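Sharing a structure with you now.
Let's look at chain A:
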Amino acid sequence: MKRLIMALVLLLSGCRPGEEVLAGACAGQIGTGVTATSVKVGGIYPLSGPASAYAAVAQGVRAYFAHVNDSGGVAGRRIEFLVRDDAYQPARAVEEARRLVLHDRVFALFQTLGTPSTAAVREYAHAHRVPQVFVATGATRWGTDATRPWTIGFQPSYVAEARVYAHFLAQTRPEARVAVLYQNDDFGHDLLDGFRRAIDGTSVRIVATRSYEVTDPSVQGQVANLAASGADVLLDVSTPKFAAQALAVDAAMPGWNPLHILNGVAAAPSMLKAVGHARVQGVVTAGFQKDPGAPESADDPAVGTYLAAVRRYVPEADPAGQQVVYGWTAAQAFVKVLEGMRCPSREALRAAMRDLRKVELDMLLPGITVSTGPGDAFPIESLQMARFEGSRWVPVGGVVDTRAEFGPVRADPDQGG
Partner candidate 1 sequence: MSGLRVSGLRAEYGAARVLHGVDLEVGEAEIAVLTGPNGAGKTTLLRALSGLVRARGTVTLDGVRLLGRRPEEIARLGVWHVTQEGGTFAPLTVRENLRVGARSGRHFAADLEWLFGYFPVLQAHLSQPAGTLSGGEQRLLAIGRALLARPRLLLLDEPLRGLAPRAEGVLFQAIHAINRHEGTMMIIVEHHVATALRIAHRSYVVESGKIADLRTRWRW
Partner candidate 2 sequence: MFFQQLAEGLGAGAGYAALALALVLAYRFTGIVNFAQGELALLATYVAWQLVDSGLPYWAALPVTVAVAFTAGMLTERVLIRRVESAPGPISPVVATIGLYVLVNALAALVWSSALRAFPSPFPDAPAGLAALAAAGLAGLVLGALALVVRHTGLGLVMRAVAADPRTARLSGIRVGQVAALGWGAASAVGALSGVLLAPSLFLEPAMMTGVLVYAFAAAVLGGFDSAPGAVAGGLIVGVTETLCGTYLAFVGADLKIAVPLVLIVAVLLLRPRGLFGTAPVERA
């Protein structure tokens, strides 16, 4: 009954129920979820369901936040991080977002994973003016759609990744004839369209494309068809399970061994081990994070703190997994944003996340920084190619800043929704 009366009162006064409105310098801004000693944020990940393999990201985030809290927190505030499961279903993601914002009264949403869930939560976050920071999906929409300022991406978008591959091919194989295997969803379409636009004006040409459904048992048929196209490069835009199949079929075909470009999402060490290192020699991919297992990371202090923190706070996590490194990096970027806030309010957080000037992060490859500004809502747009030799990735060429090379990413003209 209490809420009924309050609802009636607020009905008349017309202001938002249950939010803490700040006074003084940050008058009128919303400070829910922040106290002098703590800041509460919530993340939504597919802990169960088909995409549960990606939930390792949350482990990386938890490790970093625990690490920061133990060394005094952010400007004296401990970070309280709530993790909710949406089983990779948009409706559940919205349900969990409502719970975090209205029940747990979090200050901001930090990371929703996967484009469907992120797109669903983005509507809710926009309607209730809650920042949705550094979402864990590479769709370009988060950076190009100015009508939804409360949401921002983090990792290099699929278009940036496609641009690096185009740039690499233009330099090393100018006459490349490319066959593309792509997953029939936003991830596949975004990267493929980005690649098409990025090779405009170069002599690189796409000779065949084949898509597959997540519910397909195998991509054997698709890869065999692509082989028939006689392409000398295979752009593999698939998730780990199907990438493994594509790599296995590619290796088993004596008559066809194209340069196999593996996208960043699939380049997981466990997948490469399953296929067998012997069969993936010479495969290339693009990355933006350090590989904890690489020899040059052995004496890198940043990697040292990362490994120690992961062993201490999330022992069940696989420190070599790129997802855990990704969680760690995104969490560190978030802390930098918190430090940059002028007021303890959501509006200030939104402003700070869009005003990062060449921020250095521990686990980013040297030369790659995080920067956002008025016309640039893509925190990271530089990547470095690497080739798989022996049993690990070896960097190839320098860091490519795709924004400098190709200019800002424009919204895809026929992008629906």
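Keep in mind that, in the parts below, a contact is a pair of C-beta atoms (placed from the backbone, for glycine too) under 8 Å apart; a residue touches a chain by one contact, two chains touch by 3 or more; residues count from 1.
Keep in mind how these were chosen: all candidates are chains of the complex that A comes from, given by their letters.
These numbers come from a predicted model, not from an experiment.
A.B. asks: Pick out the one candidate among 1 or 2 that is in contact with chain A within this complex.
C.D. replies: 2
A.B. asks: Under the stated contact criterion, what part of chain A meets candidate 2 in this complex?
C.D. replies: Contact set of chain A toward candidate 2: 50, 52-53, 184, 210-213, 215-218, 220-222, 224-225, 227-228, 240-241, 244-245, 248-249, 252-255, 270-271, 274-276.
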